[in-house]
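Encoded as structure tokens, the structure appears first; notes follow it.
Apart from one protein chain that is not included, each protein chain of the complex appears where it belongs.
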Amino acid sequence: MAKAIKIKKNVEEGLFDFLKSLLEKEKINGVFTLKKMDDNGAISYSLITSPDEFKDAVPLYPFMPVNAGKALSSFTLLGKTEEPIAAVLRPCELRAFVELVKRAQGDLENFLIISPTCGGVLSLNLMGDKNQEKIVSQYWTSVQKAEISPDTRETCQFCENFLPINADITVAALGNKDLDKEFILFLNSPKGEEFAKHAEGSAVSEEIETKEINEFRKKREELREKFFKETGKEGEGLKSLINIFAPCLGCHGCSHVCPICYCVLCDFDAKTHEYHSASLSLDLKNKGGLKVPTGNLLFHLGRMTHMAVSCVNCGMCSDVCPVNIPVATVFSKVGSSLQKVFNYFPGKDIEEPAPQGTYKEEEFKTIGEQ
Amino acid sequence: MNDKFTPNIIGFLCNWCSYTGADLAGTSRMKIPPSLKTIRVMCSGRIDPLFVLESFIKGADGVMMMGCHPGDCHYQKGNYNARRRYVMLNSIFDTLGLEKKRIGLWWVSASEATRFAKVTNEYTKEIEKLGPNPTSKEIFL
Partner (left out) sequence: MSNNQKETKNYPNKGKSLPVEKSIKDTVFNIFKKALEENIFDALLIPAKVPDTDAYSWILLQDESLFDIADPLPPVMTVQGGRALSSFSKNGELGLKIAALLRPCEARAVIELFKLHQVDLDNMTLITIDCPGAMPLADYMNDPKKIADSFKKISEKWEISESLRPACQNCHRFSLMDGTGPDLHIGLLGENNKVTLIANSPEGNDLLEKLGFESKDSLDKWKTEKEKLVKEKTKKRESFLKEWQEKTKNPDGFFNELNKCINCHNCMNACPICYCQQCYFDSQMINFKPEIYLKKSREKGALRFPLNTMLFHIGRMSHMVLSCVACGACEDACPVSIPVGRLFSMVGDKTQKQFDYVPGLNREDPLPLQIFKEDEFCEVETPNECEEKATEEVK
């Protein structure tokens, strides 16, 4: 039986109060969470240190303006935080942060990690929409019923890893019919238990894997298969890839928002991958024409070799694509097959090295001997 | 139409085993297909997956990665890394429906001149059967 407490409040309100009381009682020195920026619907991550500023915090608001793993990495890039900070992250953001810590791009120490069972996030283009409030309330209804909300990101709709791993406290939201009256916090670590003493809740014995959760997972698995089938048709690989990435502007926004793509200067932005005008006449002679700027497909395939095995499926890349390329679905598809091959679960175990950085002598024995 | 298709194959050969093996095959007057263009690298671990991808996208009909047998690496573990990279490329090609036969990995030691001649000839034949790489005529890459 997992350790858990029940709080008799609306989930958003309850989590808000809990975090605020931690901040007021100076148990923590800051809360890293989503915050309303303005009346125009803009939401952004913030490191809130003053209880007064906390009034605009919306910890569970269904938007992911940046992958919080990436944001926390920029916060702790030059060293760990010396003061205790509570951070509210979605499961994929947490996995991204773990992957980044693995790559020495951040530090988990002194963080109290709080993560919800996640119903997905809304597409970023809905931010600032005139119906934003309505869409958000519809979203919460679907979370209550453990249904897949059609307004959420495509990647969210088929994400199976919606239960947080490595969180100190898990906020159980999915499939809770009485979400506006009560909710459960699962305490996964001694640190979580320690801090949860300050929440006004009563101990209960519950399991996180409920019937609703299992059914929800099944629904998402079905969708996953459907999306994967539709993306990149078999047998006509090259043509279908070219068609998928045909509108690509080469803005590299996908790599810029990707939490795993942490390089300061991407290889594909570097001089190495500039087109050499000397090869122009040869290329034109061979093909009669040439798309410029060249190298779109090399960029996407190359980026796959760099990060797909650690892809946490957050969907930021699809959301920032100005030309609606389903980048996340393609990367997710490739990522999941790579993760199967290397038996790797990104963001699960902080001690486990990323597959490119390690090897086993006894693996893939038959390869190269044919 | 009568022109026989001569494939364009890029070989990345590790300096200590495969390149020396190729050299031995040459000095032993074994027949090596002219379609193979070799590039010497110090270790198969130096073969950046991007080298392979770039060769593929720029129209190479086949790409051969070659290195020392596992356990024999001059730098002790370079070929293990190369193997993982090949597995990764292979899996990406497989998932996306690209022709995965166009890339391959072979271990060839310094003394295996016969094996070098055998695998290069066999691979050339295989690629001849497969035909030219569509990327060589594709404009929108």
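Just so it is clear, A and B label the chains in written order, and each chain counts residues from 1 on its own.
Here is the rule we use: a residue touches a chain if its C-beta (ideal position, glycine included) is under 8 Å from a C-beta of that chain, and two chains touch if they have at least 3 such contacts.
All of these numbers come straight from a predicted model, not from anything done at the bench.
> Give the residue, chosen from A:E160, A:E212 or A:D269, that touches the chain omitted from the document.
A:D269
> For a quick check of understanding: of A:V66, A:I135, A:I208 or A:L223, which residue touches the chain that isn't displayed?
Looking across A:V66, A:I135, A:I208 or A:L223, the contact with the absent chain belongs to A:V66.
> Among A:N10, A:T49, A:Q138 or A:T210, choose the residue that contacts the chain missing from this document, as touch is defined above.
A:T49
> For the chain that's not shown, point to the residue among A:A146, A:I213 or A:C321 touching it.
Selected residue, touching the omitted chain: A:C321.
> Using the touch rule from the top, list residues of chain B that touch the missing partner.
139-140
> What does the interface between chain A and the hidden chain look like in terms of residue numbers?
29-30, 32, 35, 37-38, 40, 42, 44-50, 52-53, 65-66, 68, 70-71, 74-83, 124-125, 127-128, 239, 242-243, 246-247, 249-253, 256-257, 264-265, 269-271, 274-278, 280-281, 284, 287-294, 319-324
Keep this in mind: only the chains that are shown with their structure count from here on.
> In the complex formed with chain A, which residues of chain B make contact?
49-50, 53-54, 57, 59, 67, 69-71, 77, 80-81, 83-89, 91-99, 105-107, 119, 134-141
> Can you tell me which positions in chain A touch chain B when the two form their complex?
Interface residues on chain A, with respect to chain B: 232-242, 246, 267, 286-291, 294-298, 301-302, 304-305, 308-309, 330, 333-334, 337-338, 341-342, 355-356, 359-361, 363-365, 367-370.
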